[in-house]
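Heads up, the thing below is written out as structure tokens.
Here the complex is missing one protein chain, while the rest keep their positions.
Labels A, B and C are assigned to the chains in the order they are written; within every chain, residues are numbered from 1.
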Amino acid sequence: MTTMPPAPGRAFASDNAAGAHPAVLEAVIDANSGHVLAYGDDSITRRFERHVAELFDTDVVARLTFNGTGANVVALATLLGNLRGPHHAVVCTNWSHIEADETGAPERILGTKLIDLPASDAKITPERLSELRHLQGVQHHVQPGVVSITQPTELGTLYTVDEIRAVSDQAHEQGLLVHLDGARIANATAALGGSRAALRSFTVEAGVDAVSFGGTKNGLLGAEAVVFLRPELAVGSEYVRKQVTQLPSKMRYLAAQFNAVLDGDLWIDLAAHSNAMATELHRLVDGVPGVDAGAKPQVNSLFPTLDPAMIEHLRTWCFFWDWDPSIHQVRWMTAWDTTQDDVEAFANGVRALAG
Amino acid sequence: MTTMPPAPGRAFASDNAAGAHPAVLEAVIDANSGHVLAYGDDSITRRFERHVAELFDTDVVARLTFNGTGANVVALATLLGNLRGPHHAVVCTNWSHIEADETGAPERILGTKLIDLPASDAKITPERLSELRHLQGVQHHVQPGVVSITQPTELGTLYTVDEIRAVSDQAHEQGLLVHLDGARIANATAALGGSRAALRSFTVEAGVDAVSFGGTKNGLLGAEAVVFLRPELAVGSEYVRKQVTQLPSKMRYLAAQFNAVLDGDLWIDLAAHSNAMATELHRLVDGVPGVDAGAKPQVNSLFPTLDPAMIEHLRTWCFFWDWDPSIHQVRWMTAWDTTQDDVEAFANGVRALAG
Amino acid sequence: MTTMPPAPGRAFASDNAAGAHPAVLEAVIDANSGHVLAYGDDSITRRFERHVAELFDTDVVARLTFNGTGANVVALATLLGNLRGPHHAVVCTNWSHIEADETGAPERILGTKLIDLPASDAKITPERLSELRHLQGVQHHVQPGVVSITQPTELGTLYTVDEIRAVSDQAHEQGLLVHLDGARIANATAALGGSRAALRSFTVEAGVDAVSFGGTKNGLLGAEAVVFLRPELAVGSEYVRKQVTQLPSKMRYLAAQFNAVLDGDLWIDLAAHSNAMATELHRLVDGVPGVDAGAKPQVNSLFPTLDPAMIEHLRTWCFFWDWDPSIHQVRWMTAWDTTQDDVEAFANGVRALAG
Partner (left out) sequence: MTTMPPAPGRAFASDNAAGAHPAVLEAVIDANSGHVLAYGDDSITRRFERHVAELFDTDVVARLTFNGTGANVVALATLLGNLRGPHHAVVCTNWSHIEADETGAPERILGTKLIDLPASDAKITPERLSELRHLQGVQHHVQPGVVSITQPTELGTLYTVDEIRAVSDQAHEQGLLVHLDGARIANATAALGGSRAALRSFTVEAGVDAVSFGGTKNGLLGAEAVVFLRPELAVGSEYVRKQVTQLPSKMRYLAAQFNAVLDGDLWIDLAAHSNAMATELHRLVDGVPGVDAGAKPQVNSLFPTLDPAMIEHLRTWCFFWDWDPSIHQVRWMTAWDTTQDDVEAFANGVRALAG
């Protein structure tokens, strides 16, 4: 039996296993002063809306929601509602969260088919969109209405700016709107330049129409936002949010969380740190016997393949999730609060078992 | 122009305009320690579940949700899903929140008709349920499947324990399940005895099958729960919650809020105070010229009718909402944090304008 | 025990208990010649489309459907789809077929609330629409999107041309579209002038946007049509029809049925006869002891109130349905094939029992 070194202070299960950043908690405490009107008619929410407009440097409509599934459904229901007719479908990949991990929420709530394109890298290409032209104009088929891409993808990879622009251009040429599921958009922003300009480059400047802007996985208690980058496509979104159960009554507390990390771009710093920790972990375990560390992380997750004998010992010592059990692949994910010590301690454990 | 006295520190707009109780914030801060698994697989959520089982003194299934519309939809979708077939309807009153104030969330998400019985007092009676028997067995009509009552009602009134038991008995006899929308269930509990026994008397002991258990309006930042009082009717509820976008990832923060007020039954104390403030406000304004204070509050709201000349002046000075503008009726609502000073200050303002 | 005279050849249960007119059968037989393309790409369907355009004397889009619920759902789904957002509701009366007699099809398929206005005469007025303005612009409420009126109403009464125009004008002023459920539109046309001009007066000229144009109850085997009187509101209707299961593959047989009765306006003649038979029946039973024949029929139904002792005897002898058992009210309905002999025989039976 291997004697294991001390376990890390924080495991590598998920970024939503992490807590909230202290600045977020302070903002919530600060917001807890007296009465303000509910449902967003308050100054903290208005400050959030200004923040988002500055972030994207354009007129936007931003709607706070409770969680990521909620943000996706609000975004998609609003975009679909701005097309004419209930016969439009959402194009995504087989890996997309909306397809694979939301218990059918889009079908239930939108009443809409998801056309899930098989994509080994979880990315949609203009060519794949173009192939859907054979559906167009035929009454027996749903008509593609919205394409939803995820950045970073569910596989921890990134679209380049040019790739997103190409998808958007193709989508718009075919009459489709473009949604970007950014549950970890901060990690993508950090990886693609680490600035507001980087964010804009792969969203508003790349032709994206609406974004699910994640916060929870990046140090909030729990808040996400839908940002409509073309306000004319936000028509109805306030009603849609309520109808799909995503209207917070005490909105100030969600707005305050976002304000805390948008101030001074803390949101980018937190994600940059998380990304760096994943890279560091990859560096430390790459080459350890029994470990195929896989591709170098583009954001905050590794998908290593392990000697099957190691997996359960390692997991018992410090929890993580399987990815593809059939090939002994697991997922290690860092968070905004993962420390260098955590990474080193974990790598020590890996090495101990490999020894 | 009337010179107004100093305005109250807190207005009488709504109990969801109030902030969070300090104990709630402290619990959230305490919960913010290190990593725990997401989606409720954590000790704080398990403590919440034990809390609720003790509260109702029976086996229950409790599911945390973000907001009240979400709780109602999770409860109704689960109960309907435990009947056989998509042709069942929800029976409610024309005043019910699910009918009037949720932007059609039930119809959109459940795909189900709401049979909204006109009820001037917002209460359903066994007789009204019995009249729906003519629908039963006829393929051209939806079949009543769930009856949803609200306690306290949207008009601030209370069902007696016997009234709820009579509705439940009739419902069960007709094969319907019983949902209780308890967005302000704490206020009802405080008013009907102020004890856990009181809560049980009008829920589990009165035959209610599932409860939307409100927290947000009673001093939380934002959290509600669905409590299935007959666990066999909770089948599927974990999937339903996710499907209707109500599964919190960092569940611990919602559980912690509830734990803070369930400990030592703070939740009852807060509501009792809120109720008392409404009674006090009614006492102070009753008889003021130009003010018909209406019925004595049963919980935390008054629905006075005012001299129309007063309304806008008063509202500008201290905000509240209209109720029925056609008869100059307004709503004044107290909260857990309304003080005796607030009530006196407001009553002074009313008297100043009436003078 | 009363000795009853010979029973009528046809009962008075419903106009959909009647068979098909011989011309309809002949048209189906004629259409049954060789292969034609499915789904409406055939000359018989094109002839139907020309027929309808001539009928309304304007550009229209006509979509054949199988039945009346299907026609209503296709019409409403298309109109709602031409508004922006899923938060629009359908305004109707508590008596409307879509509300009371379609087992929740609209809610299930459209995901939309029906706002059912109580109306003792089953008619909507501009005033009732205007009262819905308080919902407009408030995110907590569904937004009225389509008003659906029924002509003749489910109570056998008629809107005047002016009444429909007033509802349409009010609806359009509030941004609503107007649907007319014309399951018995032929009977209304016959009653309001008996000409194509009469039809146009209460539809296209009165501001109606889309019509469910009934055929089945007026001598067809089974076929209805949705007619969009403003073609720009028909966008998506071909997909909608398929999506809601109402696209006939062998469309020619439905088109042929309609062509048979549209030729030479047989459809109006059939309905005029049916209406006349109801009037004649009313004349013959009015004043018979134990019979309150009720209002003179406007179309093809009577709603008499009978001595309770008569009802079951009469029904056993010649079937009809109850209407409001609590007041011993029944419904007697004539059809395109009801004869003078049928009416006299039935009246003889009524008199025999009354005697």
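FYI, contacts are C-beta pairs under 8 Å (C-beta built on N, C-alpha and C of every residue); 3 or more make two chains touch, one makes a residue touch a chain.
All values reported here derive from a predicted model rather than from experimental measurement.
Asker: Can you tell me which of A:Pro6, A:Pro22, A:Gly104 or A:Pro308 touches the chain that was removed from the display?
Answerer: Missing-chain contact among the listed residues: A:Gly104.
Asker: Which listed residue (C:Pro5, C:Pro126, C:Gly193 or C:Gly222) would be found touching the missing chain in the intact complex?
Answerer: From the options C:Pro5, C:Pro126, C:Gly193 or C:Gly222, the contact with the absent chain belongs to C:Gly222.
Asker: What subunit B residues would touch the chain not displayed?
Answerer: Considering the whole complex, subunit B reaches the absent chain at 39, 77-78, 80-82, 84-87, 111, 139-140, 142-143, 235-243, 247.
Asker: Over the whole complex, note the residues of subunit C touching the chain we left out.
Answerer: For subunit C, the residues touching the absent chain are 9-11, 13-14, 16-20, 25, 28-29, 31-38, 66-70, 73, 102-105, 108-109, 216-217, 221-222, 239, 242-250, 253-254, 319, 335, 337.
Asker: Pick out the residues on subunit A that sit against the missing chain.
Answerer: 86-87, 89, 100-104, 107-109, 111-114, 116, 118, 139-142
We take it that only the chains that are shown with their structure count from here on.
Asker: Could you tell me the distance, in whole angstrom, between the mean C-alpha positions of subunit A and subunit B?
Answerer: 33
Asker: I'd like to verify one number: the distance from the centre of subunit B to the centre of subunit C, where each centre is the average of its C-alpha atoms, in whole angstrom.
Answerer: The mean C-alpha positions of subunit B and subunit C differ by 42 Å.
Asker: Do you know which subunit A residues sit against two or more other chains?
Answerer: Residues 239, 242-243, 247 of subunit A touch two or more partner chains.
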